[in-house]
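The other protein chains are all here in position, but one chain of the complex has been omitted.
After this line comes subunit A, so read on.
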Amino acid sequence: MPMRKVMKANEAAAWAAKLAKPKVIAAFPITPSTLVPEKISEFVADGELDAEFIKVESEHSAISACVGASAAGVRTFTATASQGLALMHEILFIAAGMRLPIVIAVGNRALSAPINIWNDWQDTISERDTGWLQFYAENNQEALDLILIAFKVAEDERVLLPAMVGFDAFILTHTVEPVEIPDQELVDEFLGEYEPKHAYLDPTRPITQGTLAFPAHYMEARYTVWQANENARKVIDEVFEEFEKRFGRKYQKIEEYRTDDAEIIFVTMGSLAGTLKEYIDHLREKGIKAGAAKLTVYRPFPIEEVRELAKKAKVLALLEKNVTFSVGGALFQDFSRALINESEKPKIVDFILGLGGRDVTFKDLDEALAIAQKALNGEEFNEVNWIGLRKELL
């Protein structure tokens, strides 16, 4: 029988790692993710997880050791956040390029400067072009489930890409919620033993991994990473379906809430989706036709699903905890790309909010709504809007 425990998302991530049975974990502590390696080291110390836990001297070495272990042919896991993920940056490209299905749990946190340990998505968003798959959890249950799903997708022969699962700093990492821990046997059936397809360091069949490619070959190698990301679209759907069958919890690349007759659809990721659903209920009570959509999968970017979503609304209001300087938020670019050649498309309004852990309140959402309504009514509106700025400090 599955067990229900009240726990933080960090613990949920550690539980997911325990259930996935990675053979090597390498991690360095960083706020807000520190509890993940702490909890894992307890599991290892108690013999509940039979893994090598490498207590590395930096995140750079954490991901490097994961690459080494994954190249040697075992399932590997790590956890990090913010500057730690940024320190891994260089090796993230390599992990994807070498097609190593490593999974990272990320406690989504702002980047310096100024140093700030609280939540936004700038850390993972900054890694969106590394080739890694990206999932974002709304709550602690999703943090656990999506890590298991990430392993399954990453290790699929059609994909073989690393994956990161983000969950918001403190809002999830340090907040307790009831989480259902699936039965080990069911997880074993779902994930199976990891069998390396191309990455192994076996003296009986020596291979060379991580070569130099001249211009004659580099583009093709990069294209295979592109193709693997494309393949992941279908594989993710399949894995979501299988997950629902086995564990009863349904996942979709884009989860919709009260969108059927919506004129304005707010779109977000992560824990903000919870707040947003309540806000939509509040708007509906006032007779405002608004809906919500949550991206569970950000890479590969769900282009088709975005197009379907766009057909339902006159305005898409994107709520983003990240900035792409001089452009807006990252979602704004992705949505624009998905819709640019559509003959009929909604207006897209971008909102940057909640950076560095600032609370996103109904008041902030009201501010966003007012701008979205301008767009809806054909009035002039700003494409990119910073919500909740304290103007007196500027």
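Methods note: contacts are C-beta pairs under 8 Å (C-beta built on N, C-alpha and C of every residue); 3 or more make two chains touch, one makes a residue touch a chain; residues count from 1.
As a working rule, contacts and distances are computed from a predicted model.
You can't see one chain of this complex, but its UniProt record names it "Pyruvate ferredoxin oxidoreductase subunit beta", from the set "Glutamyl-tRNA(Gln) amidotransferase subunit A", "Pyruvate ferredoxin oxidoreductase subunit beta", "Cytochrome C assembly protein" or "Formate hydrogenlyase subunit 5".
If you put the hidden chain back, the residue from A:A17, A:L35 or A:A69 that touches it is A:A69. For the options A:I54, A:L85, A:I104 or A:L144, the residue in contact with the chain missing from this view is A:I54.
Interface note for the absent chain: among A:I94, A:I288 or A:L389, the touching residue is A:I94.
Listed here are the subunit A residues that touch the chain not shown: 23-24, 26, 50-52, 54-58, 60-62, 64-74, 76, 90-91, 94, 98, 200-204, 206-214, 217, 221.
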